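For this view, one protein chain was removed and the others were kept in their places.
Moving on, here comes subunit A:
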Amino acid sequence: MIPTSLNAWVATPEIFLLCSACIVLLFDLFVSESRKQVTYLLTLLVLALTAVLTIQSLQQGLMLAANGASPARYAFSNMYVADPVADFAKIGMVLGVALVLIYGRGYAQERGIFKGELFTLTLFSLLGMMVMASATNFLTLYVGLELLSLAIYALVAMPRNNVRSTEAAMKYFVLGALASGMLLYGLSMLYGATGSLDIYEVASRIIRGEANPMLVTFGTVFVVTGIGFKLGAVPFHMWVPDVYEGAPTLLAQLIGSAPKLAAFVFVLRLLGHGLAALGPDWGAMLIIMAVLSLVIGNLAAIAQKNIKRMLAYSTISHMGFVLLGFLVYNAVGYAASFFYVMTYVITAAASFGLLMLMSRSGFECENIDDFKGLNKRNPWYALMMLMVMFSMAGIPAFVGFFAKLSVLRALVGSGFTWLAIVAVVFSLIGAFYYLRVVKVMYFDEPEADAPVAVGNLDAQLILSANCLLLLALGVFPNQLLTALSYAVKLSMASAAGMMLQ
């Protein structure tokens, strides 16, 4: 009843982001078309400050945990939680979004989409992701998801004279709306069965057997379907390749990187916490989705000539891996998935970043043939692409290997050895198309003699750092893995505490 019960200080990063997104929106109106660099720099400043605030929140949470208290701080009548999982995910999201803007600057300028809306809508989509990461109530969860999706639909449609991106936006919008409908229908059934919108309340009522089991099961099916659409897992993957191919590469990167982290926390809270009691039920559904994603993602990627489509199918297979981590429904599996998603965001950012830096006005670098003989034309870019491809393929010494390894370890630890074998077999098949890119770069003759477009210097430096990070994390994966597992464990413990109340 009194404002202090809102406890709004807990949500400082989001509140700051919202206010500054509005400031960027207004500020941009006074910046002339030719000087949008100013808005760009302001947006990066906002992202940096948001990251600082999130890191502070993370430190506070870890300090609470070190003192033996619960690290989860609730706000807005228990509709918002700041816990280490949310804070880690948010830091990854801010980084992912910042990389989109840094790599995409030159690309967007050449294609006439370097406009104020690009920055404001990107900031709002980040706000949506951050809300999703912190939501503990169906209502907040859903509104965050819609905020994220709506901003991205509009961004994809932004080059409106381009038929391909308009088509991509239309497909994305229609299927996204369908997925939202499915999800909402499932959530409404869960609400009908339990009489509550609060995730922990729902969980405890299901555990106490106060919920109608039939309705809960039906609701779970629809929720899992909605999640499948949003993650782009088979058989709900049809939109992914078309959207990746049609959308400007900048937005393909935005769709393919940071939102996956939001989706991870979303699934963790919805299935891992809220429907924890139904683990075997949704676990079985996830097995089907994960195996199909691995099979179809990896096999279809082999047939692709367009590298954006190839990356889309590779995303599908990576999401299969993430689901594999989930379906063991314990903290080890969730931590493995978290690590997988976190490193995937960095890898995907690097892959799309390379495509954008090598494009120039009038030329989209999007076919595998465009990489022919890259080593002779620009050895440094070829080496970086090699690192990205090796990491995605899961070759040791790169971070992708440890991500896959941790998921497989979680699977074997929970007795799903056959699933681990399937995952390994299809990863091997998947390695073929990643290595084909490497072969094309190093062993084929270049088709054009013109020097490769290299992009802006700042983007080049950050991209190099990004690719070297893949190697560095591959050599020293333990710090990140330990930190993320610790965060997941803390989150599970505080969720269990909330359910007992």
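Please note the rule applied: a contact is a pair of C-beta atoms (placed from the backbone, for glycine too) under 8 Å apart; a residue touches a chain by one contact, two chains touch by 3 or more; residues count from 1.
Definition applied: contacts and distances are computed from a predicted model.
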Response to the item:
The chain missing from this complex carries, among "Sigma-70 family RNA polymerase sigma factor", "NADH-quinone oxidoreductase subunit J", "Protein-glutamate O-methyltransferase CheR" or "SGNH/GDSL hydrolase family protein", the UniProt name "NADH-quinone oxidoreductase subunit J"
Fill in: Among A:L25, A:I288 or A:A496, residue touching the chain not depicted
A:L25
Item to complete: Kindly state which of the options A:L150, A:A276 or A:A393 is in contact with the chain not pictured.
Response: A:L150
Fill in: Those residues of subunit A which, in the complete complex, touch the missing chain
1, 5-6, 11, 18, 22, 25, 75-77, 79-80, 115, 117, 120-121, 124, 127, 131, 137, 139-140, 143-144, 146-147, 150-151, 153-154, 157-158, 160
